[in-house]
Each structure stands twice: as structure tokens, then as C-alpha cells.
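For this view, one protein chain was removed and the others were kept in their places.
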Amino acid sequence: MPPVAVWMDGLLLSSIYILIASGLVLVFSIMGIVNFAHGQLYMLGAFLIYYMFARAGINYFVSLIITAVAIGLLGIAIERGLLRPLAPNGLLPPVVVTLGLIFLFEGIATLFFGPAKKAVPSAVPGVSSIGALTVSNEKLVVVAIAVAVMIGLYFLVSHTRMGLAMRASAQDPYTASLYGVRRGRTLSQTMFIGCALAGIAASLMAPLYFVDPWIGLTPLIMALLAIVIGGLGSVLGAVVGGALLGFSGTFLIYYLGPWSELTAFLIVIAVLLLRPEGIFGRPRA
Amino acid sequence: MAMPILELRKLTKRFGNLIALREFDLDINQGELIGVIGPNGSGKTTLFNLISGYYRRFEGEIIYRGKRISGLRSDQIARKGIARVFQSYVLYEDATVLENITRCFYLICKTNSWQSFFNTSRYCKEEVTQRAEAEELLQPVGLAEFRDSLAGKLPYGYCRLLALAMALATNPTLLLLDEPMAGISHEEKGLVINLIKKLGDQGITIMLVEHDVKAVVDICPRLVVLDFGRKIADGSPEEVTTDRKVIEAYLGVEEG
Partner (left out) sequence: MKKVIPPVVGLILVLCFPLITTDPFILSLVIEAGVWAIAVMGFVAILRTGEFSLGQAAFMAIGGYASALVTINLGIPFWFGLVVAGIAAALVALALGVVVLRLGGIYFAIVTLVFGEIVRIVASNWQSLTRGATGLTPSAPSTIHIGNITIDFIASKVPFYYVMVVLVLIAAVVFWRADRSRLGRIFRSIASNELLAEHMGIHLMKYKVIIFAIAGFFTGIAGAFFCHFTLFMGPTTFDVWDSIMILIMGIVGGTSSVVLGPIIGALVLSAGGGYLTSALMVGMKPLIYGIIVIVVVVLLPGGLVDLGRYISRAPRISSMPAVRRHKKRGD
């Protein structure tokens, strides 16, 4: 048995992967494209938290909510301004634009926020003891918020009219529109939620790591891996894939050292060979 | 009597709980024209999807000229001489009408990829003759004058005619036609009926799925009727159209 700290780290990492991957998958399931700039939205969110919480001294939880909303709104702007007008031209143009946005956001962050690494202080310092264990409060809060957000997302998608419209639109946009689902609005709502999740993930992660203009790539790649494992288009798949990556990553680092980075990829290769559509993806008839 | 060209043995295709095709048996002889009719959703397209290899997971066996072809990919099946015209709009929309036809010569090219890569004189000659052949194929479907328009911009009726000409370009032995006359004008319908009859005279075996029962009866000496994925009748038009089960399932609705 690995020590409890390793379990805790696995839980932590999983929470973050899940938040990022489920945002990405939500957007994919409805728009049919992968937003490759999702990681850069995460990076911008981390800078927002840095400036609001670490520099301006605004309350951490208030900063978190503002960050989520701001990144969500940025997502809507991207969707309305760029992706929607390009959608009729096929898959490639919108996807290339999201790749272009990677550079754009990275450039903006470097120019305006500077290339130096920035540290965000802990929002909830101290440690708690549960029985014989001691865990840092920071990590407990991160996991608690991530779990709460995912439960909220679950209710939003499965128990509200908005969620119903989203699910209908994901399954068959045309038929959904015949039943009165306004696709434009659903797209915006989805993009808002998906990107806000990236903002939340960034707010949670910023105090634990550092912030610079290039932190977006790793979360993007891990989220993409989680999605491929879980099945493209399935939020449940993203959750399972994210957890698998988070735990396997921390456990194997503990046992194997740096090579453990590769295990995530080995899982993906195994999934691709055994079940190419992903664990929760639907196979072709 | 000779061996049937196509033998379908207990074909069954399920989509979850729905059984789109159920224990379907059929023997088709060389040169036969078979009409497949049945109400909407009775499994006609599914039957073609199994024969042409679009679905590769199903129960039963398909034997073509004595060899099992079930489980093969669509390109392997096409290579054996089975061509299919899709029910819906399936064309190379971004290419010209003529280019749509020449792309279908893939299977009957005599020069290989290397000759084409090095642009040998034999390859150039073949390109020229293929162009002429393509234009010839456009004649009987009345599309010769549209040879340079984009296929995606053609009116719907012409698309169906083009799809038919494309299937013929592969020089098939067995032709699967999925509602070739749906949504086309009266004159075009006459064109298609004549063309199918002519192909039949040339000895091509044809399976024709069609909603227009009158047209099928006119073309095909043998009809098969599907209902809820089951074969409920198989025989001459007279036998089939007087069959009680058929009238109840299908014609009853039409004539009622």
C-alpha cells in the first residue's frame, strides 16, 4: 500500500484532470470540435487568480468565482466570434483557429504578464488531522471544491431544462432544433460551462504550482489523454479517464520515478488497441 | 441449373433490441432482376448494408459466386464486382460530374500506381480513353452537358442519375440499387427504367429496392417482400401482389 499522502495526491491530480477534461469533452460533445486552446484558457485563469488573489488581495473564493465567470465569458466570445461562423466550413477551420488561439493567448500572456514564473500563496494555509493522518487544508479544499463542482455539473446536465437541451443537441442537433432547442443558445451555455470549468481548475491549481504563460500545455495533453481513454463525447468517460490518469500518475511516480510519465501514454495505447472508441465510447455497429 | 450468384443465409441484423433484418434467406441467379419491396423501415437498406459490407458484424452468411463474403470490408466486396447505389445523397460533392465518374474507374485501371507516378505514355493513354469512357457513361443518364459542373451543385434528380452512372463505371456483375427513382421527375424515371432494363439485357444481375411498386413490377420478373425485417413473400409479381400477407402488410395500405 502506498502511503496516504500518495492517495491524497492522486485524488488531487485526478480532480484537476477531471475538471479540465470534462469541460473539454462537454464542448466537444455539442460542437463536434476539440478546443485546443482549452489549456490556454486554464493558463489565463491562473493569471487572473494571481492578479486578483495574490496581488489585489481579493478574497480567494470571490476571485475563484470571478475567474470562472470571466473565462466562461471568454469562451462564449470565442464560440460566437470565431467558431460559430466557421462551423459551416467543416471541421478543420474551427480547429485550426483554436490552435491559433494557443499562440495568441500565449503571446498576450507573455507580453502583458511577463514570462517569469509567479507564485500564488496558499488560500487556506495549515494542516488538518483526521485520526492519525495529517493533510494540508489546501489540498482538502481543492478536492472538496472539485467534487462539489462535478456534482453540480451532474445535476445541471441531468436535471435541468438547460441540461436536457444540451443532451438533446449533443445527440442530434437537427432533431433537437425541431423540438424547440435553440442551438445557438445551447452552444453558448455549453461553451460557458466548459470554459468556466477550466477557470475553476486553474484557480484551484494556481496556489499549488506556479503560474507562467506556458502552463497550459500539460493540462491540455492530460485532458486529451483522459478523453481518449474514457471515450470522446462522454463526460462520464472523462471522469473515469481523469481519475485513472491522476491515480496512476501519482502511484507510479512513487514506485517508478520519472518513467511513470510514460504510463499514462501506455494506458492510452492499450485502450486504443483494445477498445479504440474508449471505455465509454459507443462502438460502430 | 447453375449455382446462384448470390446466396443469403439466415441474415440477421440487430440494433440493440430492434431486429432490422431477421433470418433472411435468398438465392439470386446470374442475370436475374429482383425487386425488393416493403414498407418504410422494413429493412431493405439494412439488407444492402450487409451485402455491401457497410456493416461487418451480423449473423448469417453471404456467399457470392460460391465464396463467403460476409465479414469482408466494403472495398473487398466492391472488388469482387458488387456495386451499390446509395439511397441518400452520396457523391464526391467537391468534384466535377466527369471527375466523379473517373474516380470510379479505380478498380478497372490497367496501369498500376508506379506507371501513373512516372506518368508513362501508357498511363497517359489510359487517362485519355478513361475520359472518353466517362463521357460515354454520362450519355444514357442525360448528364453529358453537365460534365464540368460541380456534383454538389446538381439538382437532386441529377444526383441520383449520376450515382447510377458511377456504379456502372465500376463495371459490376451485381448491382444493388437503393430506391434509384425516389424523388426524381417522371421523365428521369423513364430514363432510369430503360437503363435498368438495358443493363438486365446485358446480363448484369440487379437487386432493386424501390417504393414505386408499379415500376418494380414493370422491370422485375421476381419480387421479394420484406416486412419488419422478415421475408414475407418471394415470387412473380402476380403471385406476390395477390398474396394476402403482402396486401395486409404493404399493398393494402397503398391501395386502401
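When the chains are written out, they are named A and B in that same order, and each has its own residue count from 1.
Keep this in mind: a contact is a pair of C-beta atoms (placed from the backbone, for glycine too) under 8 Å apart; a residue touches a chain by one contact, two chains touch by 3 or more.
The model shown is predicted, which means the values in this text are computed figures rather than measured ones.
Chemist: In the complete assembly, which of A:M166, A:L225 or A:L244 touches the absent chain?
Modeler: Answering carefully, the residue with contact to the hidden chain is A:L225.
Chemist: Considering the complete complex, identify which of A:V6, A:V69 or A:L86 is in touch with the unshown chain.
Modeler: Checking the options A:V6, A:V69 or A:L86, the one contacting the hidden chain is A:L86.
Chemist: Touching the left-out chain: which of A:I102, A:A176, A:M191 or A:I215?
Modeler: Counting the whole complex, the residue in contact with the absent chain is A:I102.
Chemist: To test your reading of the contact rule: which positions on subunit B touch the chain that is missing from view?
Modeler: Considering the whole complex, subunit B reaches the absent chain at 45, 49, 52, 54-55, 73-76, 78-79, 83-84, 86-88, 90-95, 102-104, 106-107, 109, 111, 113, 116-119, 123, 166, 170, 178.
Chemist: List every residue of subunit A that touches the chain not included in the displayed model.
Modeler: Residues of subunit A in touch with the missing chain: 28, 32-34, 82, 85-86, 89-93, 95-97, 99-111, 115, 213, 217, 221, 224-225, 227-228, 232, 258-259, 261-262, 265, 268-269, 272-273, 276.
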